[in-house]
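Let me begin by handing over the structure; questions about it come next.
Only one protein chain is missing from this complex, and each of the others stays in its spot.
Chain IDs A and B follow the sequence of writing; residue 1 opens each chain.
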Amino acid sequence: MKSRFVRMAALLLALLFAAGAAVAAEPIKIGALFSVTGPPSFLGEPERNTAQMVVDDINKAGGIKGRPIELVVYDTTGDPTKAVQLATKLIKDDNVVAIIGPSTTGETMAVKPVTEKEQIPLISCAAGIKIADPVNPCTFKTAQNDTLAVERIYEHLQKHKITKVAILTVSDGFGASGREQLKNQAAKFGITLTVDDTFGPKDTDMTAQLTKIRGSEAQAIICWGTNPGPAVVAKNARQLGIKLPMFMSHGVSSKKFIELAGDAAEGIILPTGRVIVADLLPPSDPQKKALMTYVMNYKQRYGVEGDHFGGHAWDAVMLLKKALDQGADTPATIREEIE
Amino acid sequence: MRRELIKFALFAAVVLVIPATIKGGYLLNVLVFVGINTMLAVGLNLLLGFAGQISLGQAAFYGLGAYLSGILTATYGWNPWTAMAVAAIAVGILAFVIGFPILKLKGHYLAMATLGFGIIIYIVFNEYVDVTGGPSGFSGVPGLSLGDLHFDSDLKSYYLIWTMALLVMLLAVNLTQSRIGRALRAIHDSEVAARVLGVNARLLKVQVFTCSAIISGLAGSLYAHTVTFISPSTFGFHFSVELLTMVIIGGLGSIYGSCLGAALLTLLPEFLRTFQDYDIVVYGLLLIIMTMFLPGGLVQGFELLWMGMRRLRPGRAGRNA
Partner (left out) sequence: MDFSQQLSQYLLSGLATGAIYALIGLGFAIIYNSTGIINFAQGEFVMLGGMFGVYFYTVHQFPLVAALLLAVLCAAASGVAFERLAIRPMRRAPPLGLVIITIGGSILVRGIAMLVWGKDTHALPGFSGDEPIILSGATLLPQHLWIFALTVLLIIANKLFFQYTITGKALRACAVNQRAAGLVGIDVRRMVMFSFLLASGMGALAGIIVAPLTMTSYDVGIMLGLKGFCAAIIGGMSNGIGTVLGGLLLGVLEALGAGLISSGYKDAVTFIILLLILFLRPQGLFSRGESERV
């Protein structure tokens, strides 16, 4: 307690000096850790692009009370060790006031002890429930909860009186978190899992798993993964002539999935944030305008469609902006504002 | 032997002084990982550089050390030091048992077999979710402490890990200078000739394999207790390849070379970060160019440079010749 007080006092002092030295244009430094390359680059790249875009927009509009935001982005390549090193770098060398990211649950769990020790707010873009459980005043997340996605799917199943389900999850952090949720919540919705199978993130053929499912009593299939695995699952299911209704996670809710799976994507149901279907929303929807601007800007700047993974970074920056707008510009005050 | 010890003492002194010369922060944090990688590279170099046996599965032993340590402490509440010792012994026993069939193989069959072993262990980390936490990792590993001294800052971790790394290096230097070292080099040059001369090649190879596995396991335990979080992706195939690269770039058969290789490959990404997305290309290019122009590794490069400088000053070179 005492050391914390001392640190706070030191911080305040440092800030006083900083304020004395530079009156206005001192930028607010925000750190970002995304796996821009490496296996989870499908998450990291849109996140990096989005964060950069949003920050540039804020700066163009005059920054936060006249102070521009400086975004320091590092690429973790999906490696928890690197994520830890880079988090230290952001905190110690770049002196950022808050960190956005990392992209995956594993990396976030690795970084968490560091940011908590240094009392730097961390706004994760990963979905795993482990991140915010137990709740820590320093760690936040924006991503759509796996819990929520699973609930939506199970509610749908309940409505259609489906009780026997086969699940097929990818064996990486995303799939593991989904699998946990799917197993935990099944009983609540009166659902039994007849088959619980996995596939590797780089697997190229899932007919064996699907054959097993075809031979079981399952009435529906839930596939939890990110591209390209689920596209292979969709294709293989079609090849095997499986007619069961198929559900996918929000992990494939990008137009890429439809491109990859082709005809096989037809009839697949999945829960998603609203970014993908922004243009289909009714004009009365309060989110429509913000979403459409985001989608348009992203496409204009990067030449490809934005997806909801980028949306997580958007949320994270916006969350931070709100806190900054309230006048918070130290780790401690930002933390309080976000809470 | 005496000269080796002096060399080692000098090196150790430099290592221990380094933290005082840099202004802490991030670089120190990276240097902690350089220490861990040095242990791993030295371990692999014993096998590869001295006994001439390739292993593409070192990451598995590293991971086993980390997971055993992590699970024993976080799940079963063991004392970290006990857990570390038990993990090292367990890894050693495993290596000894699989060493006999695996080291019967040669060349690329050996490479394939060790690679296969590495992948099997990796899959177990990933799939045995109830125990290892699966792909999303295993958190809550306690840090190390000695009495009231808690290794919770980068500076303390630096000294802890580099003390271990230096001990490993000292052991390796001793080993290579001993009769065992000479026997190993004989195996490296020609296993048949060594056997003819009465070296029990098979047993010796397995012993070195076990020794390098134990070192890797120790490094794994240290990693787990320093980072306090472990996940399978740290211990995959690509890390085995990275270790191999460290050893070869540093210089086969040179203990200090391994340290240099580990330092270079751990620090390199930091310098390459300015290249952003291009870093993977630069990394590949560097690997090719280094192997092409410095086949003996960095250590040989320095020796050449040193000799070249001496030749430029004919007076001194003549006296030494």
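Throughout what follows, a contact is a pair of C-beta atoms (placed from the backbone, for glycine too) under 8 Å apart; a residue touches a chain by one contact, two chains touch by 3 or more.
All values reported here derive from a predicted model rather than from experimental measurement.
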{"item": "Contact list for the unshown chain, restricted to visible chains", "value": "A, B"}
{"item": "Full-complex contact with the absent chain, from A:Lys92, A:Arg238, A:His312 or A:Arg335", "value": "A:Arg238"}
{"item": "From B:His108, B:His150 or B:Arg182, residue that would touch the chain that is not displayed", "value": "B:His108"}
{"item": "Interface residues of chain B (partner: the chain not displayed)", "value": "48, 54, 101-102, 104-109, 111-113, 115-117, 119-120, 123-124, 126-127, 190, 192-193, 237, 241, 244-245, 248, 252, 277-278, 280-281, 283-288, 291-292, 295"}
{"item": "Residues from chain A at the interface with the omitted partner, ascending", "value": "37, 39, 41-42, 45, 171, 197-200, 202, 204-205, 207-209, 211-212, 214-215, 227-228, 231-232, 235, 238-241, 256, 259-260, 262-264"}
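Please note the rule applied: only the chains that are shown with their structure count from here on.
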{"item": "Centre-to-centre distance between chain B and chain A (centres being mean Cα positions), rounded to whole Å", "value": "35"}
{"item": "Interface residues, chain B side, partner chain A - complex", "value": "24-26, 29-30, 33, 126-127, 129, 134-137, 139, 152, 154, 223, 227-231, 233-234, 269, 273, 276-277, 280"}
{"item": "Residue ranges of chain A in contact with chain B within the complex", "value": "36-37, 39, 74-75, 78-82, 84-85, 88-89, 92-93, 105-106, 109-110, 112-113, 117, 128, 130, 171-173, 175-177, 198"}
